[in-house]
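Yeah, one chain of the complex is gone here, protein chain that is, but the others are all in their spots.
We just call them A, B and C in the order they show up, numbering each chain from 1.
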């Protein structure tokens, strides 16, 4: 099943299983939701172009026992809603001393989608991960897309920023039958290997796997690929366990590098796995320039598989 | 002279020396600006509570040859303006292929100011540093406050996010006589030492110096303190040179740790100075919870000097 | 003209207003008398009590109230415990939010005050969300958002107003325009220096929202209006917009509130001439408590003795509340890390 179908299944099941679930926002990309839209029309709203207000409305509703899924469409549009997401949703539980929880999902598509131009290619997940009180999910596979969204929409008590990379929508993968959830904070070892650990989430998971195949085929290097699934909570045990085993790590993320997710993870690894490290922790991020439009430039700045391969080669002795 | 006085001098001199300079915003904390306000009234505007629009107005004016200084007051209010700062100011030069530059300063006070409550204690500089196209200044001393602001307001061609920590306003320090500027990207070695490098900016500079004094006095450890002054551009040479010399580094910043500034810097150091490192790079950041109000809790989560001392002791062998 | 409120209701309304006033005076005493106790800004509601008291008196416990940086007295009016409010304001363990929220964010979720934002306009979409929830759940709960004229400078006000009207959300936008000249309180409304509209209430009208204006120092006028609007919003009508106009208390001119005329003296109700000059005209024309007490005295619904007694008991209550707050321990430092996530 495709990533988009898995996503749609999760949304539809959430609407079906819990009548507290409400959907505010039109999009979900190409996810096939027409049937759900009719069936649960009373709980589905198409708001005006007013991200700040409709995110805030979701937050207020969540405080009152509703479980909103907000569909923000392109992740850069969430910038409009940052005052509500960061200044209200993230703080309410702490500020109330544990009295007011905000079970809400802010769903958005992020990343370099291809000819989006800079204003439709952004990746704000580093800012959301920088914000205590928010959970951050960045699914890498169709199974993640479904399992994480179900958990966030049906089980979680906290606000979740849920980021899908646009280019994942048509990727395929196995998805367990029936309802199932993936609890946040459980990374997956997507590929085993002993020579180097590649840490990734979202779109970087298939890219890391592609890089790992190239490394194995062309260079005899066996990379272990960790799909983090969620940044907050972060599964340090799986990530650090792998790095302690391999002694080498490349962290890759589709966000800019300064205070980006690759840096955030590399700082943790370089500290906590220091004694195991045989080489520096390398980062492969989006290059430091506003994302340009033309294909060759857009491609150039992307955290492509070949850049991951090159980073691994820098730290794994040639074979 | 105090930090606040130095800041006011820079604003006043900028208004006096270049009539393209305009000031939009009322505040500048306790900085003594009354005279300037009268003298340059025609170029000073007090906007409504509409951060998004008045930042955008500054950006549009900057595109047309004006040099605006925008005073946003508390840094968390800048969240309202992120769509304009990040989606417009940061991208215009790149997007236009070098045709439209945006010489503007977004000034704000950030950080845990004491009983601000969570909505007046934020530190968004990691997000701004994550955004290519923006320059980020985080002055640590009165001389920095003046020299960096003069350079940003009078010389720079790029948008600058200029963050002062509220608690620096009444700190004192020497400021060179007459007009002088500090070019961005020039760190300062605030204290020399051979045992460990403490990397800091803004409020963490005096805190690091205080920690260094304690370390020297009580533990015989000589710390070198690097005041970065600006994050973008970043003076890697000074920072990495010091770490290569001492072999040990603690990075401290008043922002949350995940994808925070301490992590951003630690990732760079752990990579580029890997072979010199005798111990893991430690980070001292604001603790991972929305900043609580009550003094003991507020203090507890702060990146205090004693937490810097403890981090240094973790990596420097006991003496 | 409204039917006069029955004497007992009138007295409890007046008492609530007095409690709000004395609460805020304790906050200013904290600041004045205890160095370092109030470490940052505080905002007091003095001069707006009629609006908050009358507005809240028609709400039930389960109804939702959203407020701003100027929240203390709203929380009290909704039923909040004075001691725990004051404890929150000074960051103590017994505060309504365990000292984590502070003056900017006093909230009492058990009373329908789920979260208080100090961001100008921040409460507006949250309130619309609560109304959306009430509508989805068919719960008939009312939602009132109290906010300042300043919020009409922020874009979020307009976005929220538009959605509230499009979705027909049962909420009341209660806008407190709190720096109006006394003679203009009852008119159609005046512009603010930071807003270009000739009258602020023209704006919601242009959005098609049912709009009312009221003299926010007139407790019974507010009561009558809010009785009607809250009843209608319980039936699912709405949104409604109210512009409530009050005149600034002289103690609110500086950068921190200050009792420029001393503590409120209840005798100003029947003898405003005895008030210190700095507050005299305000006590004559604009203090909602004095205006209402005077009206009740005139109407014979109240005697001077009863008023003095009432005030005495309120002062006693607030004295105890202040003591409770001051005696409440500071929260445990390491407890800071609790509550990041539910």
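FYI, contacts are C-beta pairs under 8 Å (C-beta built on N, C-alpha and C of every residue); 3 or more make two chains touch, one makes a residue touch a chain.
Not measured: the values here are computed from a predicted model.
Undergrad: Among the chains you can see, which ones touch the chain that has been omitted?
TA: For the complete complex, the undisplayed chain touches A, B, C.
Undergrad: Which listed residue (B:9, B:71 or B:88) would be found touching the missing chain in the intact complex?
TA: B:88
Undergrad: Who touches the missing chain here, C:162, C:186, C:227 or C:258?
TA: Answering carefully, the residue with contact to the hidden chain is C:162.
Undergrad: In the full complex, which of B:47, B:75, B:193 or B:206 touches the chain missing from this view?
TA: B:47
Undergrad: Hey, which chain B residues sit against the chain that's not shown?
TA: With respect to the unshown chain, the touching residues of chain B are 22, 42-43, 45, 47-48, 50, 52-66, 83-84, 87-88, 92-101, 132-133, 135, 157-158.
Undergrad: May I ask you to list the residues on chain C that touch the chain which is not drawn?
TA: Missing-chain contacts on chain C: residues 153-159, 161-162, 165-166, 194-198, 202-203, 205-209.
Undergrad: In the full complex, which residues of chain A touch the absent chain?
TA: Interface with the chain not displayed, on the chain A side: 48-50, 52-53, 76-77, 80, 113-120, 287-290, 292-301.
One rule holds for everything that comes next: only the chains that are shown with their structure count from here on.
Undergrad: Using the contact definition stated above, find the chains touching both chain B and chain C.
TA: Neighbours common to chain B and chain C are A.
Undergrad: Taking the mean of all protein CA atoms as the centre, name the chain whose own CA mean is closest to it.
TA: B
Undergrad: Using CA atom averages as chain centres, what separation in Å is found between chain B and chain C?
TA: Here the centre of chain C sits 38 Å away from the centre of chain B.
Undergrad: If you average the CA atoms of chain A and of chain B, how many Å lie between those two points?
TA: Inter-chain centre distance comes to 29 Å.
Undergrad: Could you tell me the distance, in whole angstrom, between the mean C-alpha positions of chain A and chain C?
TA: Here chain A and chain C have centroids separated by 42 Å.
Undergrad: Can you list the residues of chain A that touch 2 or more other chains?
TA: If we look for residues of chain A contacting two or more partner chains, we find 83, 87, 94-95, 132-133.
Undergrad: Can you list the residues of chain C that touch 2 or more other chains?
TA: 95, 99-101, 105, 117, 119, 122, 155, 338-340
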